[in-house]
Structures are given as structure tokens and as C-alpha cells.
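Excluded from the complex is one protein chain; the other protein chains are retained at their positions.
Let's look at chain A:
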């Protein structure tokens, strides 16, 4: 059968020694983790390996010998290496040797079991140990019985086993050939141990900072949850304002990021990192906006522009109502109803404008203080903007509600009287239409009312249509703002940055490259990490948002609009 040997590319230039790693018999593959150099005492090697095995829970054994002939061929070394196979018994025993100046290696296996040693076909696969150790396969392999290290089910992925083996053996990579110990190893750390002072200092400082922030945040959230703010008018207002939801959501995020517990697994760590980067980005953008707003008295300019805009909107609405009260689009309205509705709405607009003018001296101050909240983040500013739009267009909302209620009542009345016209009745108990015999005077009044409502329908329908369209426009603008807020909230910026800069850490799989071959030698392959595509990164690591998207389909929404929300 074909024997696959995974060899770390960092050990290609190591001195001769013993190969240690993991042997997976079901897949006939040997994963080499490090090279133990001479001189060593076999007993100490065995002891070290059992210690490593206890920590990593992966069976690490001596797999064979590695011979790097830097000078001419040494016969005595060959005999010595053969003798080693008797001390460390392993089936099959690998012997890999490299000549000076030659790219192609010799690979042999010694098998003690069969009488005639069968020459197995060997595939030599080089892999980058550091990248394989740091990377994570997607989708993550969930082992069936949740025991660590038990990924040797017959149909399990071979590559997941390779990644898992290298990742779990971090303790093996702590000692090096330059350390003063009985065992001298060569692995990826031998190329130079990397560390960063800033990272170490940040790690040391993070614990007290986290504790302090956790205390502060629990105080703030305790305040927010206090009973004073739960009385009926206030709680209703809080639930309607999107700013409060957004601030609460961000507070929740802050508590999650600065909690004292360490992230248990990779998913939680990525989630924490994504939330942290999203918060940082949010605050940075908010502070940029703040510095732009407060320069050159832009707040004052904004406040000055606000009143004329509100006036302009009110004037446009008045023109619209005058148009509706006349002959809109050539349709003939019922004069009396038209005048009543038109005057009613005009009076509303007049009230609204008076209130706005009453508030006008305070607007600049309110805007100035509200603008300060931009330091909490761009999402908070956008939520406030959405709330301000909602407040300024409150009269449109009122008109929509009046029009919708009127229209809904009319449709309800019409359908009920239509049933009477045909001699039927709605049975509330049975939730169906039943036939019913009415008296003559009931029929007479019913028919009269039916005709009245029917002929008044176009007027009401037109008012309803116009105000629904205006309301939809406002909802559309608010929806766009909420979409932007959602984008900043849920996009995993850390994962995208990781995919951009350290693409080997998020792996969708592997790819193989065939290296130069020579006839008679084992097949040489280079295994590289195939990074995840950007769309899968966003899909896997997207943060859940609080906004509930409408559960109705477009069809049911149109139906609701047609019947006035009934």
C-alpha cells in the first residue's frame, strides 16, 4: 500500500537524527513533527515522548531515522542507524537520507513483520509547519464523541488529522536544539523564535484593564436597568427609539469583550476579536465625524438650516393638500368629505409648524450636546439621525395613521355591508360566512349605508394612497440608515483583515504542487494551505444583529397595504 510521509520543510537542512511524530495506521500516513539530534540517551527520549504524549494526548513516537550526509557517505553511521531500529521498535521503520548537493532523497521502509520485505510506494509531502500549526480548517471538524485527539474514524478527513496533530503538539515546539537539555530537537522554532515586546506587554496589562472595565460596565448597566427608567411612558419611549437599542447592544458587546474569561475555542476567540475591532472602528469613525462637525461652527450652520427645511416640508405638504382638495389628477372628489379631511390635515400642519418655531431657539444647544455622543461611535450617531428624522416627520406618520384607520374602517364596513347585500353574515364562532335572513328595514338601512360608503371610497382611498407613499418614503430613508448601522455592527472586520494579511490562518483546504521528480525515487509533493474565500469568511464569522427583518413576504405586505392593515 502507498505510504505517505508528511515532512516539515524546516527540517530539510537539519543534522542527522531520529524522526519523531505520529503514525496513523488506518490512513497509512506518518506525520513527522521534529528531529532529535545525536547524542541522546534512548531512555531519556522515551521519557520525554511519554511526557509530551500526556500533555498533547496524541501518540507521539519515534518513526525512523534521518540522515543528512553533509560530507561523503559515512558507512558507520548507516550501521548505527540500522541498530537504532531495534531499540525503538516501530512498524514500519522509516529511513530517509539526503546526499550533499542532491535535491532528491532516499526513502526506505524496514518492515519486520513480513518475511519478504515488500517495497511500499512512498509519497513524500513537504508542509510548512508554522503555517499548519496556526491555521484552522473550515468547516471545523466536529468529532463524534468529543474526545480530544480521536480523529481516526475511517471516513474522517486525513488533512484534518494532519492539522490537528501539528496544532496539538505545541508543547513539543517549546524546546529547541539550542536549549541546554538532554534532548535536542529541530523543528520550525529552530529557524528563529519570534516574539514581540508590545504583544507581551499588552498581555500583561490586559488583566487589570479588563477588570476595571468590567466593574465600570456593570455599574453602567446596573444604572440602565434601574427601576426609575421602567415606568410606563419612559419605557414606551425607550422601546421606540433605535438609539437606546443600539447603545444597549454596544454595551452588551463591550461586556462580552472585556469579560475576564478567556476564549475557550477558536470561534469564540474570533467573535471577541471581531467585536473588538468593530468597536474600535466605530469609535474611530465617530471621533473623526466629531472633529469634522465641531470645526468651523458646522453645528450652528446645521441648526440654522434645520428650521427652513422643516418650513419647506410643511409648505410642500400644504400645497399637496390644496391639490387634493381641488381636482387631483383629474379625479372628481366628494366635495364635503374632501374639505373636511383637507382642513383637518391643514390644521395639523399648522400646529406642527408652531411647535417647531417654539423650539427654534433651543435647537442649536440640543444639537451641540447630541453631537457629543458621536464619541460613542458612528453607529450611535446614525441611530440618533434616524430618530431625529422620525421625530421631524412625525406629522407624516400621524397623517398616515389617520388615513389608514379611516380607510381600514371603510373597507371593513364595505365588506360587511356587501355581505348583507347578498344576504350573508360573518359567523365569528365558526370563522366562516353563513347565510342569514335579514328584516326589511335592516336590509334597507344596510343598502343605504353601503352605497354611501361606496361612493365615498375614492376620496378616502386617494388620501390613504398619498399618505402611505409619503410614509413609505420616510421608512425607506430610515431603512437605509439602519442598513448602514447593521453593516458596521455585523461585518467581521478582524476576520477580513486576517484573510488579507495572514491568509494561511483561515484555511478552506489544502493544495498540492508536484515538485521535480526523478524516476525510481518517491513522489515529491508540496502541500500548501488554500485560504478561505472572502464570501465564506463573511458568512462564517458574521455577527448576529438585533434588528428583526420583516417576516412577511412582499405579497403579504402588499395585501396588508391594500386592505388598510386589517
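Please note the rule applied: contacts are C-beta pairs under 8 Å (C-beta built on N, C-alpha and C of every residue); 3 or more make two chains touch, one makes a residue touch a chain; residues count from 1.
Definition applied: contacts and distances are computed from a predicted model.
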item	value
Protein name as given in UniProt for the chain not displayed, "BING4 C-terminal domain-containing protein", "Phosphatidylinositol glycan anchor biosynthesis class H", "Protein ECERIFERUM 26-like" or "3'-5'-exoribonuclease family protein"	"Phosphatidylinositol glycan anchor biosynthesis class H"
Among A:46, A:90 or A:158, residue touching the chain not depicted	A:158
Touching the absent chain when the full complex is considered, from A:84, A:385, A:523 or A:561	A:523
Interface residues of chain A (partner: the chain not displayed)	1-2, 4, 28, 121, 123, 155, 157-159, 509-512, 514, 517, 523, 525, 530
